[in-house]
Structures are given as structure tokens and as C-alpha cells.
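Take a look at this one; I'll ask things after.
The complex appears here without one of its protein chains, the remainder shown in place.
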Amino acid sequence: MKRSWTELRAATWFLAPALAVVLLFLFLPALAAWMLSLTDFDLYTFAEPAALRWVGLRNYLALLQDGRFWKALQNTLIFVGLGGLLTLCLALGAALWIHQRFVRWKAFWRMVYFAPVVTSLVAVAIVWRYLLHARYGLANQALAWLGLPPIDWLGDPQWALPALILMAVWKNYGYDLLIFLAALQAIPEELYDAARMDGASVWQQLRYVTLPALRPMIALAGLITANGYLQVFAEPYVMTQGGPLDATLTLVLLLYEQGFRWWRLGYAAALAFVLFVLMLGLSWMLWRQHRS
Amino acid sequence: MGDWPYSRAAYSQAPLVRAVVLFCLAGIAACHEPEQTVQLTFWAFGREGAQVAPLLESFEAAHPGIQVSLQQIPWSAAYEKLVTAYVGGQLPDVAQIGNSWLPQFAALQALVELTPWVVRDRLDTADYFSGIWATNRLPQGLYGLPWYVDTRVLFYRTDLLKQAGYATMPQTWAGWERLLHRLVAPPVNARFALALLPDWSPVVILGLQQGATLLGGNGRYGNFRDERFRRALAFYVHLVDARLVPRSGATQLGNLYHEFARGQLAMFWSGPWSVGELRARLPDSLALRWATAPLPGPEGPGVSLAGGSSLVIFRNTRNLEAAWALVRFWAQPEVQLQFYRLTGNLPPRRSVWQQAILQRDQQLEGFWQQLERIEPLPAVPEWEAIAARIHYYAEATASGLLGLDEALARLDQEVDRILEKRRRIATVPR
Partner (left out) sequence: MNYRWIRLGHHLLGYAGLVLLAMWTLLPLGWMVAVSLMPSGAASTSPVPLWPDTPTLVQYATLFAHFHMARYLANSLIISGSITLGALLLNAMAGYAFAVLRFRGREALLRLLLMALLIPIHITILPLFLMLRAMGLINSYLGVILPNLASVLGIFLMYQFMRTLPLSLIEAARMDGASEFQIFWRVALPLSRPMLASVGMLTFLGAWNDFLWPLVVLTQHTHYTLPVALANLAGEHVQDVELMMAGSVVTILPVLLLFLGLQRFYLPVLLRSGLAG
């Protein structure tokens, strides 16, 4: 009894700092964001705090009527869907490729492919901005080499989003690759032996042993990647500022612009919550896949 | 448990005595200071930010008790930085501020009203170009003092103009368009006849030239579907469609000045900063082969923007007297002349032009003429947000994404939404 009392006291001291930070800087702001989204907080509120008004769900309504919100939503979903798919496919393909038995120096290849993951997003976005330059970029140089006409990657509304997706895939596939490689190495050899004894070809082994075994991991990697892509911000911020013509406007970029450039904090908070709900929905869907 | 750092022996009197003596000396030294030096923070943007330091030194020499700490900020970030500083409570004492931002900061009650000071020091306000003075004199009062004027004029290659068969710049849109067509054809064969600025200003200027009001109902509604603005936007789109003007300047055209020098670009709209840039970047052979001309209007010489920067004092300053001294310093004609020589920025006072500048600088003729025909923008705090949407819809129309009427309808819708709070709050800010 006495010990449990001292343990409780010790626990309080141990937990207090971390919990205080989590409470003060995580839970409290989340709650405050909800309340903020129900007001008309904007730049003039700083000049006259007393003029702040409770507007209920009006910000959400305005959001739904705002063409730019829908554009941003569309762009973000394309990013998640297309980008996520490409990232997973590349990572899975590369993982399977490395995992082949004859391949040596597996750790070396893994390190190379993982390198972009640890780089700063801003720094690589800048590099890619020049790689995709209409006249002096390597991308168009490669196109010219193949005999194809140049593309105005970041200036053409049709190509800007694919260009950003390309960059995102380049940067992130290494992380999923890691997950897949580890999962592949965890598949017991007996399963393959049994399949081979049943006369299964390489492709059939892939389809009936490898992929089913990997499914939970694919779902997990998908969840992590999708969540990351839902929050895409730095790439459009650095490379295109959401342009051209809102072609690369994403939800978090719109949030940043409305919140910290125009200081429509109430409106931006509503946007934040809509994004939050989206993330929860997506996470729940993929989590269920992971669990099954 | 641990080590006690000091032994008993150290508790001698010596350190204590030393400390007391030092303290007294410091106190005596402080008493001998004639006065506390005032520290002013001053923000300047763009090129002038970089070049203004020598003038500040002469200010400090003339005012021994004042020290100015200068911070330079690039133009692209200036508006955002000012607003963020306002929100974060970190505004400087004095700052340069774009004229179009003045109404917003006045509405935010961030600025000091300057009329009492102007009256007290008997500043000759009539000497300023009236279009520029109007941008600082808001209904609520005078909130800034013009620092330099800025307007948009036509920069052109004189030799290419001659080659196209023109002695002088046309004054009407129609005549001007004919010239543009001649410039992309042989013998001149420029890749583009004209480059406009990659922001909202070209369309707005064209609108002002047509007499459009941009906003209606005393700045409470968008008025972009108005026939006059429609004509202006149609003209802009037409220029882009005819490939006389490049689309989205940044990616299609390389370096503007580079192309101008190479004859690939015959003309461009720009402001006074391009004078300095051209003088710095052009080879000697081209030094006299360019000039400025006022903008052509629909049926005669057209108006341009009453742009420029003003100096403002922020309300949170703790040194009002010193801040005013700095602002007043820049209003002096001699200082304005020196400022022009250092930066190429044009003085807002006519006397300075007449006395010194125009005689020597034929290339500025375009500016001198245009400055008598400038229009201020609507003085609404929400201007920056509105301008961003104008830019968006102009580009969307020019690139064919939206039809003209649909773009204008949507623009009006968005601007109405932006101005919604303004309609609700019917009071005049204090």
C-alpha cells in the first residue's frame, strides 16, 4: 500500500512535464481550433478584440461554397490517390526486386533508395524546381534527348500537379520500401517451399504467397503515406505557391494562406477541421484493411 | 552530497568591496551621459532598403541622440512581413509601406496620424504630386508621407521603334497595337513586342484607363462586370492571344532585361526600378538606345497607377518625436534628390524634379509626363486580397481557362465575399 502511494507520487512527477506539454500544446489547441472555427476571427480582431462574433457553422458553409476549397480538395485527393498509388507501387516493386535471392549488397541498395527520405523537403523542392525548369532543367533535357517536345512543368496548369507528384514519389518511396523489405524478410521460407512443391511458378508464388502475406503491411504503408500526402504543403509552397492558377493548391497550403497570410483564422480553423475529418476517415478505412 | 563550490576562506571582504566600487563607478559614468540615445528601427524594402544606409548615416550625424537600425526586406515578402509583425506585436518604429497597403494599416489602427506634425513643421504639402498625396490622405486623416513615387510607364527600345517605322510612341490603344504588330514582324522580328508586369497591375491600369471604378457602392461591392472594365480585360486578353505579350512572364521569358538587351523584347511596362536595373545591366552600346514613354490610353494619353511608397510611423513606437524627425528628414528636397541619385527612385515633390532631375535625365521624360496623370486605387483595407483575385482571373481568362464574362462574374462574386465584413461594419474606424 505504501509503495503504491510512493509510486503514484513518483509517477506524477515523471509524467507531469510530458503530459503538460501534450495537454498544453496538443489537446488544448485542438479544442481551441474547434472554437476558433465557430467565430469570425480575422485580422481586424487583432485591432478590435471586442468585435469578435460567434458565427456558428457559417465558416463551414462559406468553405463549402468556396470554389478554391473544392479545387484544393480535388488537388489533394489526386495527390493522395495518384501519388500514393505510385509511391506504393514503386516501393513494392523495388522491394521485390531487391529481395530476389541472387541480389547482393541488399543493405547498400536499401540505403541508396532511402536517402531522399531523410533530406529536408524544402531543400529538395528547390532542387526539383530547377530540375523541372522549362528551359534549363534536366527533365526537359531528357525529353529532348528522347526526341520529345519540352513541357512547362511548373508553368502549365495541366502538368504542375503531376510534376509535384513525381517529386513526392521520388522522395518518399524509400520509406515504404523499407517497410516492405522488412516484411518480405519476415515471410517464412516454408511457405515458398510448399508452393514450389505444388509446382507454382515465380509469378504464382508472388500472387499466392507474397502478396497476401504483405497485405497488412501494404495497408499500413498506404495509411502512413496517404496521411502524409493529405497534408502536402512544402512542395507547392516552395515550388509553385499553389499555382499556376491554383493547379497545385492543396488543403494545407490553402489553410496556411488563409490563416497566416490573410489572417482569416476562423475560416482557416474550419478548413483545418474538415481536413482532420478527412484524415480520420482515410485512416479508419486503411486501418481496417491492415487489421483484417 | 555534492561539492560546495566555495570554501569559508572565500568569504572575505575583498570581492564585496570590489563590487561596490565598480557599481559606483558605473553609476557615475551613467550620470555623465548627456541623454539616452534613442534607438529607432526602420524597415525598408527592395533595392532602396539596401542602398539607403549612407543617407541614414547623415541623418544620425544631424541628430546625435538618435540611432537608426535599418532592416531590409525583399518586396516579395514585404506585405506579409508587415502584417505578421502587426499580429505578432513586432512592428518597427518607422517603415516604408506600399501606398496600396496604407488603408489597411490605417484601418487596423496601426498608424500614427500625421496631420498635427505636418502642420507644426509647416511642410509644403502642395509641392507633392497631387495623385500621390491623395493616396496618403485618407478620409480618416493623413497616415503617411510619400517617400517616392512609382508609376508604370512604357520602357522601349528607341532603335527598334525607328526600325519599325515610328518616330514617336503612339498615344492611343489602336495606334499602339499596330506598333506592337509591327514589332514582331520583319524587319524587327522581336520574339515578343511587349512584356507586362506579372502581377495585378496591368489589368487594373487598363481598367482605370477605361474609367472603370473597380469597386462600387463606396467600396463595398465588386464592380468588375462593368462594361468599362470588361473592355480593359478584353484588350489584355487580346494582346496575349495575338502573341504580342507572353503569358505568365516568369516561365516563358527568361530574364526580362536580358531579352530587352538582345532585342527579343521591344517594350515592357515597368516602374522606376527598371531605370536603375537597365543602367546597371545594359552594355554601353545600348545605354542610350532606350527611353520611357507615358502609357497610351483608349483614346489619348492614358492614366497609370499612383504607386509608390510612403513612410509611416507605427502607433507602438516609444519614440514619437524621434520617429517624426526621421520621417521629416526624408521630406527635405535635398535629401530626396540624394535619394534619387542613390536608388533611382523618383521623388514625390515637383520642385525636386524641376530643379535637378529632368534637365539631366531625358530617359525619365515618360515618368514626368505620366505623373501628372495618375489615379489612386480604391482605398479599401481589403485591397491586397482583391488584387490577388483580379490577378488570378486575368490569368485564367488569358490562358483560356475561363470565358471573359464568366471570369468577371466569378470575380465579382469573390470580391463581394471579401468585402462582406466591410459592409457589415458600417462605422468609420477611429
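Lettered A and B in written order, each chain numbered from 1.
Everything that follows uses one rule, which is that a residue touches a chain if its C-beta (ideal position, glycine included) is under 8 Å from a C-beta of that chain, and two chains touch if they have at least 3 such contacts.
Keep in mind it's a predicted model, so treat the numbers as computed, not measured.
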{"item": "Which of A:Gly84, A:Pro162, A:Gly242 or A:Gly259 contacts the chain that the document leaves out", "value": "A:Gly259"}
{"item": "Per the touch definition above, residue among B:Thr37, B:Thr115 or B:Asn255 touching the missing chain", "value": "B:Asn255"}
{"item": "Touching residues (missing chain, whole complex) on subunit A", "value": "4, 6-8, 10-11, 13-15, 17-19, 21-22, 25-30, 32-33, 36, 94, 97-98, 100, 102-103, 107, 109, 111-116, 118-124, 126-131, 135-138, 141, 170, 174-175, 178-179, 182, 220-221, 224, 227, 231, 233-234, 237-238, 252, 255-256, 259-260, 265, 268-269, 272-273, 275-276, 279-280, 283"}
{"item": "Subunit B, residues in touch with the chain not shown (by the definition above)", "value": "74, 76-77, 81, 84-85, 87-90, 250, 255"}
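By our rule, only the chains that are shown with their structure count from here on.
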{"item": "Gap in Å, rounded to a whole number, between the CA centres of subunit B and subunit A", "value": "39"}
{"item": "For the subunit A and subunit B complex, residues of the former touching the latter", "value": "40, 42-44, 46-48, 51, 62, 67, 134-135, 152, 154-155, 157, 244-246, 260-263"}
{"item": "Interfacial residue positions of subunit B with respect to subunit A in the complex", "value": "80, 83-84, 86-87, 107-110, 248, 250-252, 254, 381, 385, 392, 395-396, 399, 401, 410, 417, 421, 425, 429"}
